[in-house]
Structures are given as C-alpha cells and as structure tokens.
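A single protein chain has been omitted; all remaining protein chains appear in their positions.
By written order: A, B and C. Residues from 1 in each chain.
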Amino acid sequence: MEVIGNLLSGMLVFSTPFIFAALGGLISERSGVINIGLEGFMVSGAFFSAIIAYYAETAGLGALSPWIGLLGAFIFTVIFSIIHALATIKYKANQVVSGVVINILAASTTFFFVKMIFQGSAETPMLANVFHKVRIPYLSDIPFIGKVIFSAYPTTYLAILLVIVIFFILFKTPSGLRLRAVGEHPSAADTAGIKVNRIRYTAVMLSGSLAALGGATIVLTSNSNFAFNTISGQGYIALAAVIFGKWHPVGAMLAALFFGLAQAVKDQFQILEFAAKIPTEFFYMLPYLLTLLVLVFTGKARAPKALGEPYDVGKR
Amino acid sequence: GQKNNTNDTGTDNGNNEGVKKLKVGMVTDLGSVNDKSFNQSAWEALQQLNKDYGFEVKYLEPKTDADVMPNLLQFVKGGYDLTWATAFTLADAITQLAKENPDAKFGIVDSDIVVPNVAAVSFKEQEGAFLVGVIAGLTTKTNKIGFVGGMEIPVIKRFEAGFREGIKAVNPDAKLIVNYTGLFNRVDMGKSAASTIYNDGADIIFHAAGLTGNGVFNEAKERNSKGGKVWVIGVDKDQSLTFGDDVTLTSMIKKVDEAVYQVSKDLAEGNFPGGKVTLMGLKENGVDIAPTSKKNVAPEVLEKVEEYRQKIINGEIVVPEK
Amino acid sequence: MTTSDIVLELKGITKRFPGVVANDSISFQLKRGEIHALLGENGAGKSTLMSIVFGLYQPDEGEIYVNGQPVVMDNPNKAIEKGIGMVHQHFKLVEPFTVTENIILGMEPKNGAKIDIKGASKKVKELSEKYGLDVDPSATIDSISVGMQQRVEIIKTLYRGADTLIFDEPTAVLTPQEIGELLEIMRRLVAEGKSIILITHKLKEIMEIADTCTIIRRGKVIESLEVARSNPQELAEKMVGKAVNFKTEKQKATPKDFLLDVKDLVVAGEKGRNAVKQLSFSLRAGEIVGIAGVDGNGQTELIEALTGMRPVQSGDILLEGKSIVNQSPRTISEAGISHIPEDRHKHGLVLDFSVSENAILQTYYQKEMSPNGFINKKAMDELSTRLVKEFDIRTPGIETKVRSMSGGNQQKVIIAREIERNPNVLIAAQPTRGLDVGAIEFVHKQLISQRDQGKGVLLISFELEEILNVADRILVLFDGEVVGETTPETTSDQELGLMMAGKHEGGSMNG
Partner (left out) sequence: MDKLYKGLKSESLLVPFVAIIVGLLLGAIIMIIGGYDPILAYQSLISKIFGSSYDIGEAIRTIIPLVMSGLAVGIAFRSGLFNIGVDGQIVMGALGALIIGTQLSLPPILHATLSVLFGALLGGLWGALIGYIKAKRGINEVITSIMFNFIALYISQFFIRLFMAQAGTQRSEMIKESASIQIGWLSQLMGGARMHWGFVLMILAVIFYSVYLNKTKWGYELRAVGQSQHAAFYAGMKVPNVVVRAMFISGVFGGLIGTFEVLGVFKYVAISSTTSGIGFDGIAVAILGGNTALGVLLSGILVGALTYGSQGMSFGADVPGEIIRMVIGFIIFFVAAPGIVKTFFPSVKKKSKKEA
C-alpha cells in the first residue's frame, strides 16, 4: 500500500510539467501548427519563473512570489511564442524548423541573460519561497488515496483544472469548434467566415504560455532555481504525450501521468532489495521502454489533418 | 557582462616575494564555472591567486566533449604557464596534450595520471564519506539512511563505499538505501529519489549527485517546513551556506581550491609537482567535514568523528574504494 | 428592368496570376431568381472569378456590386454578410465533425458558454425540411455519401442566410440520381427567391436548368446568352472557339479472345462488410466494357482488387488464363494491366514531381529506364517530350511540376503514361471527371483507339452518358454485384437508371 502511495505521489510530481506542456502542444497542434518548440517554451517558462519569483521574493512578497513567478512565466513566454507564431503563420516557415529555432533561441538567450543578470553565474539564486504540497481539507483525509491525490502541489491541481477547462473549451464551445476546424480544414473554416490565422496566433501563443507553466512548475516545485540544464528533454516527452494522447486533453493527461508513473517506478524499484542485482541502466530505460511498448500495442492516432501546413488561400 | 579573466594586477601586499606572476588558465568540466561545486572552487582559488600575487587567470567552458582539446590548447598556445583541468573527464585530453607539448604545464583535479609535466591532484573521497557516515550512523533516529548518487561511476562509488563503511563502523544495524538517478543535472529526479527514500523511513540522506542533489535539499526543506525533521548531508562544498543549516546536517568537503591554489603557487615558487599524483585524503587535509558541522551535530558525535579521523590518518582503518 | 433586379454585378474584373491572366476584365450580371450558368474550358477562369465574388481572392481591377451597392469583398465574411453563399468544387467540410457542427461552424448558437447543439440540430432539421434536403444532423461527414455532403454544403449557405448561391461544378462528383435531385433542389431554391450561379461542364444540365449562360474563354467573357434560345452545339462551339464533335465516332467492336476473367470475387470494404460480393464478369480483347453504377456500390473496391491495391477475400481473377489474384500492384501491372485511377491527385500523380518524373512512375525501375539502377535521364526526357506531344499535354515544359497544371492536363499525363505502357487491359476509372468537353472528347478517343488496337478496356464511370457513348457492353453494378448486362444500342437512360437503383428488371444475369 505504502509503495503504491509513493508511486502515485511521485507520478503526480513528475507528470505535472508534462501535463502543462502537453496541453500547450495540443492546443497548437489542434490548430494545425506543429509545436516541437515545447522544449524551448519550457526553458523560457523555467527561466522567467525563476527570475520573476526571485525578484518578487526580494521585494518582500514572500509566499506570493511563486505565484507571481508562475504568472510571469505565462505572460513573458509570449516573447518566444510570438516568434513561432509569426514565423509559421505569417511567414509560412516550416513549422518543425521554427520549433527547432525556438529551442535553440530559448536555450541560448535565457542562459545568456542568467549570466548577464547574475554576474556570470550559471544559475539563478535559490528561491526561498516555492510551492509546497497542499492538502485539500476533508478530501485528503480519505484513507490512502486522499493522502496521495489530495495532497499535492498547487500546480498539480492547476494542471488538472486546465485539462478540464481545455477539454470543455475544445469540445463544447464555439471557440473550440473553430480551433479544431482550423486544424482539420483551414479553408473550410475560412469559407465559413472564421479568421484562420487569428485563431492560429491565439493557439500558438497560448501553447507557449501553457508549456511555460510546465517549465515554471519544475522550478517552483522541485528545483528552486533555473540552470541551463533545468529543462533537458522534458519538452520532447511532452510532445510524445501529445501524440500518445491522440491530441485529446484527457488522453494527453493520461499519457503524461503514465510517463510520470514510469519515472516514479524507477525510483521506487531501486530501493527494493532485489533491485541491487539489476543493472541501474535498466531502470533509467524503463520510462521510455514502457512508453514505447504501450505505443506499439495501442496503435496509431490520427493527427489533425492540416497539421504542419501553413494556410494558403490559393493552395489546392 | 562578467569577464572570464582577471588580470588587474593584484594588490601588492608583501607576501608575494619570490612568487613569479604567472598566467594560469583553467578549463572546466562540462558545466559552468559557477556551478557551486568544484569548477567554482577551482576558479575561486585562481581568483585568490590573482588577488594575492597578481596572477593573470582565465577560464574556458567547453560545451561538448569535443571542445575540450581545443580549449586546453588555446591556453597552451596563448603562452599560459599552467593550465588546469578541473575534472577527471579531461584526463585523456591532458595526457595527450602534455605529451605533445612537453614545455607546457598542466594541472588536473580528480585524476591520477602520471605525466612529467602534469600535476595531478586526487582525493580520497571515501575517507571523507566515512566521517559523514559516522555522523549519519550516530544521528539517525530511524536507523534508515539514504544515499543519492548521480551516475554509477567509480568516483561516486567511492563516496557510497566510504559512507557505507562509516555507518557500519558505528551503527551496524542501520540500513542504507541507495538510489542512483543516472544524471547529475536533474534536480527533479533528485527530489523524487529523496522523497522515495524519506518515505521509506530514512531521516538522513547523503548525496553525491551534483545539481541533482539540490533536489534532495529541496525535498528535505519541504518536509521540514511541514513539521518533519529530516537531514541532508551535502557534498564537495559546505552546502549549509547555500541551503541553510536547518536541513544541512553537515557536508563532506573536497578542498579543490586548496589543491589548485597550492599547486599553482608551488609552480610560481619553482616547485611544480609535475609527474606526481598528490593524493589528498584526511591526512593531507584534502577532504573533511564542513567546519559548520558543530551547529547540528552533537558534540559526542563529533568526538567520535575525531576518533575515526585519527584512525584513518594513522592507517588503522583503510577505507575501501568500492 | 430596375437595378434592384440585379442581385450581383461584376464590372471589369481582372485577376492575374504569375504567368496567366485568369480573369480579363470580366463583366457579369446575375438577376434575381435566375439560374445563371458559367461555361468555359478547364482553366478558363471560372473558379477564380467565383473565388473573387466570395472574397477568397482580391481582384487586381474591377468592382463588385451587390444589390446595386459597391462592395469590397475582402474576405468570405463579407460575402456571407451580403447574402452570398458558395458550394465549392472541392467541398469545404471538416470530416470528423458532424453535419450540424459543419453547418453552424462560425455562427454557432450558444447556450451560456456552450454551443447549443440541440437548438442547432433543430434549426438544421427545419432548413433541410423546408428545401427538401434530407440529411442526418448527427452523422459525421466521413460517414456520409458525397451527395449528402453536398447537401450539407447547401444547407450551410442557407443557414447563413444566403440569397445568392454559387455552385462550382456541383455535379462532377454526383451520381445520375443525385444530379436529378440536385437540379430539383435548385429549382426549389429559385422558387424561394434565391439566385444561383452554376458552373458546369455538362451542357445537358445547362440546357435543362439554366436561364442564362455566360461563356468564358481564356479569362474573357465571350457572350451571355439566353439558354432557351440556344442549343448545346452553339454553346460548345462558343466555349471552345471551334466546331466540336459530341458523339464520339467509333466503329462496331470486334471482340476476340478473353483477356480478363473475374470469378466469384469477394472483396472487403472499409467498414468490415464485403463491398464486392461473388462478382463475376469477363473482358475480351477489342471491347470496352462499361461498368455503370451509383458511387459506393463496390466500384472502388473492385478496381483496387483488380489492380492489386486491395486484398481479395475469395474468388479468382484470371488475366489471359493466369491467376493474378492477390498479387502485388507491381506484378499485376507487369502482367499487362494499366490503370487510370479514380483519384488522380491521391494515386495517379506525385503532384510535386515534374511531368517527366510522373511519366515514368510505373516504369522507372525497368531496364530501359534505369539500367544498373541509375535512372536514364535522357530516356526519361525523351519519353515525356514525346508524350507531351502525342497527347497534347499543355504544359510550359517537361520539368514543370504537375501540381501547377490544370486538372485536364494532369489527367492527360496519367492517360499518356498508362497507354504508353501498351497494356493488354486498360482499367479506366472516372477518366473524365471534371474535364471540359474538349478534354473529354480526347480521352474518349484514346479509349476507343486502345480498343481498336485489340486491347480490352474496362471503363468505370458514374456518368451514364459516358458509358453509353463509349462502352460496347455495359454491366450494372449494385451493392457489390452485377445486376444487369446490356449494350448501349439496346438500352436507355431510364432502364439503366432503374438497374442502378437495384431493380433487377434488365434481365439479371451474373457473368
């Protein structure tokens, strides 16, 4: 029982950033814009959250500062997402390339600025105020699961809330219908009087900001600061979660949870007695191997039809 | 922007007689000179040399393994008197370069290569780890202690082995829970590993995991902020200075700065220890527990530590490497 | 006539694309309550003109007046606002969406923050009843027939309150029944006071339903005339600029040996059920067998099974006595079957390849084309240059990407390639879809000439006229079975139509 509890709570910790970033990826891709720049957006989010929370803290905002950091990450990452949006929508650049550029630019720029701002330091100062797990009253008293699920970081709750909100928006509201139409068949949307590019701009910018929340989560819950390797590959995992989750918010969340679980399993297994005989590399490999196996056995998903194609009125 | 060199003539404060002003460069391990770990220690030593004797010092940070060679060579060609490599991952490059450039001089930290124009400095991490093992073994209330390693490689194995022996020496009943995260740079993984270990009942974790270890501190802090009481034992530098002494029980420090400072100064004074491996254990004052340890460690425990320190120094106890 | 009778007027519309003047100072008037046909060869500029009216393209010169008011149509919203709706040649429907979702897209009724799907469905139902456009509001687009999809497009415009409807080649993809129904719907729309612009290549339809016909040639208006005072011959000649021949000339067939024998063929369709059921027929050298039938009765599956693109469940296919069942497309093509596929964009061409690269799509690997594995560019260019000449493919050059060519010319590339291979059996699926009369005539001639050279031709078409004109023998396909066999000389539109609807009166015989 204890073991399972540990696993689940580890799962929630690891998967929260993936959920945010995957939601971001999903929104952009649902509108037809490939987002391989999730990694870069997470870097940006981690960076902005760390410095903004740090300054908020220095200004004496105390426990409020992680929230300000989170919000700052959401807002300022627009600097990067607007680049991706302009390039792919207005200038019709290859979306994959633009994403790669975002990754290169985000990594180099943030690290450069950390060095500039903090006198050559490779990382931002440690934050004193970060998020702590909160118990939801009553619910957390439910034996066993309560402790695990209803005692988590605020960011975890926020992520799950966003899954619900985005699900609702995508599948129940006009905006969602339009967004999906734009990703499936932009010229159908256009002829129905929908501003295709405006929707794509919104989606891409939102996408960057959501992924930024993922990066910020890592800083504000586990790392307490930003270094050049704070984000190292999580964005790509989130991208995998988008595809694995079949471009559906709940699917993406499940994929992210699955991935988080696989990571948690790695820790939990290692402390067991028999694990000493198994090469550690096997545990490191586990999350990726499991994902691959599940994928191979669950089969393919259908991507939004217009994914990757700049919208061009004249194109046949 | 910050400059990666310091060549303003140091304050002439008398004690630089007989010490030549040298040009000393250093190439970091993959990582930054401000890593709050040995790269930083080494750089601090060089900056101190600049202050004390007016050495001209500069560093380069290779971005990939392939950059290491050209970076080292840059110093050699730039006419530097001594070039430091701050990690044993650079040993192969140093060996080769030293052979090709017999007139150049090199220093390397954490390595035991023997080349005439290279001064190697190596630490007996297991001895320091033994001492913090003693502290952990005597301090634990749950009889469960954790170890979080970065990658499963020989250096880190030395930490684990020394730590294990130290615990065993004073508290044979205590159980050691080991977790290698596989990475030196993933704080979140360190945090999760720590969480798992603490959940399993441990109340002290010793980490030898670089940045990943920050996660161990973060987890401990979070637990303590909610009324728990768990400890972390830091590594390389006195980590209570970074993470506070409410979580840092003690740290096992490696005096990279000391070594770098001393060897560089030796060269300036004409006693370059080339072709030698300077092994820095407890005896040589190369490893130790943090000076701030008395804050959290009980005096009788510190007494025990001193006892074992002596035993190790006079060879009564030989701490194994694995 | 007062100006208010003119719902839409174009004055001097000019639109240039790199290298072409698609519309050259076009003027045009649409009267309230009329059906106004727009006729012209492939590439004449019809679609471009309508895209301008609908705000998708902006004209380089000229003005648009709606109900006498000048309007700058800078986006489709403007057009919708002005009561203009368009049913595009390639449907603008989101496949995974339901009918209702497609219709309300962009003008969704709301219930709080949510879409009011119930209310929307009701509105859709009302509209569909009012105009006799029967659809299932909750079906997804990918599950309904092309005819149904078109109805959805029509309801979409009506839902947006369109008074003026533009139809771009609406019948190119429809079955005869569906065409009949569509024309009926148009009449009803006009009776309700709507005005319609109809683009079509089928003169019969113009004669049947249009009031006025504007003829465009190479981007210029040639003439606007009253349909009642004209005839198909006149329309066609004005469109092409020279005399045209309607009925394709051909001699009587002299069938010889059996080439293709299909026995008790069973082929699975997309949704698990069998699309072709115990089908048997044969094809002889020197004849054209036409397969008539409504879309979705197993044609696609049959063709794909014959050409190795889809597995066969049971039964046999013999080519000159040898079984080719479940062989790879490559083996079958080498055994002597050429295939003009149904979907030229999807299967027939690599759109981003040049004309010459497409010309060797089926033969690139053979000795002559790539000795030692290296493609012989000289041979490839010679071949394509010759095909361009022989088949009158209009292209700037053999290096031109086929994507930028007109549909008719794209089709010619495929036909040229498939005929050039000198097959024993030529399978031609919908070979003239979307082509203008000139191009159609050309294709038909090619098919007949193949027959006359002693090949067997299997022609699959939804167009009765085409089947009646070209085939020597007609098989009617219904629900995966041959429900009748007849010849053009002994049958009529009506009889074929009945058989295609599944009525076995034409003397049912299998094989």
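Here is the rule we go by: contacts are C-beta pairs under 8 Å (C-beta built on N, C-alpha and C of every residue); 3 or more make two chains touch, one makes a residue touch a chain.
In this text the structure is predicted, and so the values were computed from the model without any measurement.
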| item | value |
| --- | --- |
| Which displayed chains the unshown chain touches | A, B, C |
| Among A:A53, A:A87, A:I194 or A:A252, residue touching the chain not depicted | A:A87 |
| Option touching the unshown chain, where C:H339, C:R433, C:K455 or C:R473 are the choices | C:H339 |
| Option from A:S98, A:N129 or A:T156 whose C-beta touches the chain left out | A:S98 |
| Contact partner of the left-out chain, one of C:Q362, C:Q410, C:S461 or C:T491 | C:Q362 |
| Touching residue (missing chain; options A:A188, A:V219 or A:L239) | A:L239 |
| Residue numbers in chain C that touch the chain omitted from display | 18, 307-309, 328-331, 333, 339, 341, 346-353, 357, 360-362, 364-365, 369-370, 373-375, 377 |
| Interface with the undisplayed chain - residues on chain B | 1, 3-5, 30, 58, 60-67, 69-71, 73-74, 77-78, 88-89, 91-92, 100, 112, 150-155, 182-185 |
| Hidden partner chain, residues of chain A it touches | 36, 83, 86-87, 90-94, 96-98, 100-101, 103-105, 107-109, 111-112, 115-116, 232-233, 236-237, 239-240, 243-244, 279, 281-282, 284-285, 287-289, 291-292, 295-296, 299-301, 303 |
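Everything that follows uses one rule, which is that only the chains that are shown with their structure count from here on.
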| item | value |
| --- | --- |
| Most centrally placed chain, judged by C-alpha centres | A |
| CA centroid of chain A to CA centroid of chain C, Å | 46 |
| Approximate Å spacing (C-alpha centroids) for the pair chain A, chain B | 35 |
| Chain B and chain C, separation of their C-alpha mean positions in angstrom | 76 |
| Numbers and ranges of chain B residues touching at least 2 other chains | none |
| Sites on chain A at which at least two other chains make contact | none |
| Contact set on chain C toward chain A in their complex | 54, 56-57, 75-77, 80, 86, 88, 90-97, 101-102, 104-108, 110, 113-115, 156, 160, 403 |
| Complex contacts: residues of chain A adjacent to chain C | 172-174, 177-178, 180-181, 184-185, 187-194, 305, 313-314, 316 |
| Complex interface listing, chain A residues touching chain B | 2, 5-6, 9-10, 13-14, 115-116, 119-123, 126, 130, 132-133, 218, 222-225, 227-230, 232, 263-264, 267-268, 270-271, 280-281, 283-284 |
